[in-house]
Every structure is written in structure tokens, then in C-alpha cells.
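Every protein chain of the complex appears in place save one, which is left out.
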Amino acid sequence: MSLISNLRAAAAVLVLSTAPALAQDKILNVSYDIARELFEALNPVFAADWKAKTGRDVTIDQSHAGSSAQARAVLEGLPADVVTFNQETDIDTLVQGGLVPENWRELFPNGASPYYSLPAFLVRKDNPKGIKDWNDLTREDVKVVFPNPRTSGNGRYTYLAAYAYALDANGGNQEEAQEFITKLFANVPVFDTGGRAATQTFAEREIGDVLITFEAETAGIAAQYADKEFVRVTPSVSLFAAFPVAVVAANAEKNGSTEVSNAYLSWLYTPEAQKILAQNHYRVTDASVAAEFKESLPEVKLVTVNEAFGGWAKIREEHLSEGGILETLFNN
Amino acid sequence: MTTASARIRPKRVLPGFTLSLGTTLLYLTVIILIPIAALVLTGAGIGWERFLRFVTSNSALNAFRVTLVAAGIATLINAFYGLLMAWVLTRYEFRGRVILDGLMDIPFALPTAVAGLALTALFSANGWFGGPLEAAGFQVVYALPGIIIAMAFTSIPFVVRAVQPVLEDLDPAIEEAAKTLGATPWQVFYRVILPAILPAWLGGCTVSMARSLGEFGAVVFIAGNLPGQTEIASLLAFIRIEEDNYAGAAAIALVLLCMALLLLLLSNLFQIRAARYREGGK
Partner (left out) sequence: MISAEEQIAASRHLATKSGQGVQRFLIGLAVVLTAVMIVAPLAYIFRRAFADGVGPYWAAITTPDTLHAIWLTVIVTIVVVPVNVAFGIAVAWVVARFRFPGRGLLMTLVEIPFSISPIIAGICYLLLYGRRGILGPFLQEHNITILFALPGIILVTMFVTAPFVAREVLPLMLAKGSEQEEAAVTLGAKGWQVFRYVTLPGIRWALLYGAVLCSARAVGEFGGVSVVSGRTRGQTNTLPLQVEQLFNDLNTGVAAFAAASTLTVIAIIALFAKALLQARAPHN
């Protein structure tokens, strides 16, 4: 008897969970790992905004993991309506899968990137190892924590920023740059698969002398663990990390969420949203909001991926491919 | 005689052969065999050369080495711990024996992710065990010992539960006889008890090893996932998937699958031996 009633209950749930929501908008935002708190802050404000404008309720579901891992999951069928990633290549992956139109960069302002950040450092109280710049990270007495560049966009930016720094410091000598990266990797005690796990390793488990992650995360942790008095360190030069967004057109169409998905991503450019982004320590493109938060964000020389590497396509081919520079250095 | 009786075997008396075989095969096919076939097909589609390159790459070889070494040591630990527990639980009567017996199943029932979470917290620098151990210079978390502990924990029940019933069934008269004939306790154990429990013991160890090789949930928490040092094979397969390298993942998964099947076969052989021993003993 319990078997039948169990099955019946299960069937009821199946029906309930697959029935289309009535008069209720719904989006699934598939995002990078450390954006958990960010979208928790953004989503309710957008929902209120949407309700005021259209009179409709909207539910926004969140999924977080390493950016590239998420791109793959969407490619494999995770029904994302919008993606908010930290790397353009991850959206290009979806283009190749026919889920996002090729011209996605033109569909929203700023190359479809409503905010940006950069790889920055976080060190322990009073900076006991005196870490100031990238070249301090290859010293033998320094333990460095950052996520696995093979699975995490965050970690990949760190790899590329360090590489760009080394190229710059060595007059563009590839071999010396690779030697620098090899030394850097040798100083890493743990490679977590996502940005947040790396944060936990550094902050909770107290491993490593320096954590490299997005500036927004370093500021967030410094505030969260105020009692541990971590110190934020901005290197002399870093990589401009765009955070691209896109509507997953194929899925949104199927789910009937195209309108609300577009509205959601457009809303990220409004002063209201930009302010929340800035409060979460991202750098924003809205001039007035950027000016308001100028003090909390130090000046830094940022190089773009195009300047340092000649674009993502080239990075893909030379660095990230199977047997490419990254994998070779990683297994040394 | 026997051949004749075999030839004129009576037709099946009991009903339900078609129904039960049909159900079994259908479920087996849909749930287990077709998905595994998908893996094998993908693996076959890679081509021999690429397959070899995937499984003999530096990272893959290191991962297999780490996995095998850790699983081997974990199995060794469980071989002795399991034997001790089986012995204590069957031979001695003491207060709390029932609770101790029940505790043996905890690693079975406890989700591996929870086990990983607990062990990591316990052995990290600010945990109960991690503090003193690290003060003494032992690094457990994010190092090989951590992997070994996680693997050992999740496969505790296998050896205990394999040896226990055999020890219970062992005829005490034989031991008595051996003792009467002047055998020392060690001799009794070595000459009388050990041969009897050996097949079951080895069978339990084999399953324990198979489980350790495949353990993921508990290990990823505690391992630190350092390429070449603490990256286990099933994590590497997972990373290959996350990197969108399905062929690489399938190749590693296939090697793991073959190891598991081999161990399974071995354990079934031991089980048959064990069953024969028990039947012969009676």
C-alpha cells in the first residue's frame, strides 16, 4: 500500500514540477562560482522593478560553479535562460553549440559586459611576507592559492595575468614567461575547481600566504572576515576581466522567457543595478556610479586580453587547447 | 547416471521465469548496460592512439598512481582493522558490543560528501585532530594521508562484514582440538582460523579496494586536488568533463571501469572459494 501511495505522491510531484508556471515569469541565471552573494543582492531588486513595470512576478533561479564548467553544462542541456559568465570564451562555446547568436557582443552595451574586475591579491594580517606584486609570488617562501585554471575562469585569468606580467617584465620572451608560470604553479598547495572553494581554502582553512582571485572577491572576503584583518594588495599590472552576459536565445524562446531575460540583462546597466554591483566591489561602467565608488578601488594598470595575447581565439589555440601551454606547464 | 539425469531434467516447476528474467534484463539494460555502452562507444570512438595518449599522459599516470597507492594503503588499513573488528565482535562478549557492531555500518549509510566534510574539518589545522597532528609536523588534509583516511573510512564495512559470518560459522571444536594438542593461541589463529577466513577476508579486501578506487565524494573534500600529488583518477575524469574534454574523461573512466570489473571478478572468485570452504567444513 505504501508503495502505491508513494508512487502516486511522486507522480503528483512530477506533474507539479513540470507544469508551466502560470502568469509567473521565471528565469534561470547560470553564473560563475563567486557570484552567489552578488545575485542574491541583485535579484530581489530586479524582481521589484519588473513587478512595478509589468505587474508580473518573476522568480530568478541561480546556478553557480566554475564559469567554463557552467558553459559546458548549458551546452549539455542545463536550461539556462541567461548566462552571466566571467569569460567571453565561455559564451563563445555556447555560440558554437547554436544556443547563443553569434553577434551576442552587440546585443548589450560595452561588448555585453555590464561590469568588470581584475585578478588581485589578498594576504594575511600585516602582510608578513611582504607581497606586493606578481614577482613576489614565485619566491620560495610564498604559498599561493588560486583555483584550477583548467576548470575556473577565475583561475584562468590569474594564469593569464601572471603570464602577461611575465611577458611584460621579460620583454616578451615566451620561454622566460613560461618558466615564471612554472615557478608560480610550484608554489600552489591546493588547486580547487572553483573560485569560492579557493577562498575557503585561504580564509577558513588558513592555507597559503596569498589568495589570487577577482578584486571583487578579495574585497568581499576582507569585509566578511573582518576579524582576520586580511590585507588587499593590488599588483602593479593586471588583466582587464570583462564579465560578459547573454540571453541563451534557444532556451529562452522555448521557455517563453525572452522578454524578461532581455529586461533582466538590460537592467544590469541601470544606475540602480550598477550601484549594487559597485557595493559588491565590482568595477562598473556607469560613470556617475564609478565616480561615487572611486575611493574604494585603487588605480591599477589594466591590460586587455587583446593587447597581451591577441585575443581569446589565440589564447584558446595556444594556451588552453589539449596539450597547449597551460596543460604542459600544469603537469610539470 | 548424472549425464542421464541432466538430460532428462524435469521441466521448471516454479512459475515466473519469463517475468522475472524479463524484468531483470529490461532494468539491467536500461539503467546499467546502455549507459555503460555509451561510455564504451565513446571510448572506442576516440581511436587507439588518442586513447593511449589520454591514459598515459603525465596527469593521468600520476592520478592513477595516487589513486592506486592511496587505495592500496587504505585497503591494508581496513584489512587489519576489519579483521580486528570482526574478531572482537564475534569472539568476545562485552558491554557496548551491539553499539560497536552498529557503528560498523555508519560509513555505508553516511553520505560520502558528509563524510568528506566531517573528515576535512576534523583533520584541518583548526579541527580536533588536525591541530595536534600539524603541531607534530603531520600534514593530513590536502595530502596523501587525507586521501587514504577518506578512502579507508568509506570502505570500513566491507572487510568486517565479509569476515564476521565466517568467524561465526567456524566450528569451535576444531580450535578446542588444536588447543588440546598443545597449539599456542598464535598457532591456532595462524594454522586453523586464518585458512578458514582467508577467502572471505581477501574477498572483502578486494571489494574494499574497488570501492576505494572509485571513491569521489569524500576524497574531493580532503584531497586538495593538487595535480600529480593529490589528484585522484575519478576527479581527473570529472575535471576532463568540466574542461569539455569528453574523450579524455571517457578514456580515464574506461580504465577505472576495467579495474573495478577485474576486482569484482576476483572478489567473486574468492566468494566461491569461501562458500566452498564453508560447505566443505560442515
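Residue numbering begins at 1 within each chain, and the chains themselves are lettered A and B in the order written.
The working rule: a contact is a pair of C-beta atoms (placed from the backbone, for glycine too) under 8 Å apart; a residue touches a chain by one contact, two chains touch by 3 or more.
Treat the numbers as computed from the prediction; the structure is a model and nothing was measured.
Visitor: For the chain left off this view, which of B:55, B:68, B:118 or B:144 is in contact with it?
Guide: B:118
Visitor: If you put the missing chain back, which residues of chain B would it touch?
Guide: Interface residues of chain B facing the absent chain: 12-17, 19-21, 23-24, 27-28, 31-36, 38-39, 41-42, 81, 84-85, 87-89, 92, 94, 96, 98, 100, 102-115, 117-119, 121-122, 127-129, 152-153, 156, 179, 185, 207, 210-211, 213-217, 234-235, 237-238, 241, 246, 249-250, 253, 256-257, 260-261, 263-265, 268.
Visitor: Which parts of chain A are in contact with the chain that was left out?
Guide: Against the left-out chain, chain A lists 3, 6-7, 9-10, 13-14, 17, 28, 33, 36-37, 61-65, 73, 75-79, 97, 194, 196-197, 199-200, 220-221, 224.
Everything that follows uses one rule, which is that only the chains that are shown with their structure count from here on.
Visitor: Based only on mean CA positions, could you tell me how far chain A sits from chain B in angstrom?
Guide: Once rounded, the distance between the two centres reads 39 Å.
Visitor: Report the residues of chain B in contact with chain A in the complex, numbered from low to high.
Guide: By the definition above, chain B touches chain A via 57-59, 62, 124-126, 141-142, 224-228, 239, 241-245, 248.
Visitor: Would you mind writing out the residues of chain A in touch with chain B in their complex?
Guide: 66, 68-69, 71-72, 75, 93, 148, 150-151, 188-193, 205-207, 322, 327, 330-331
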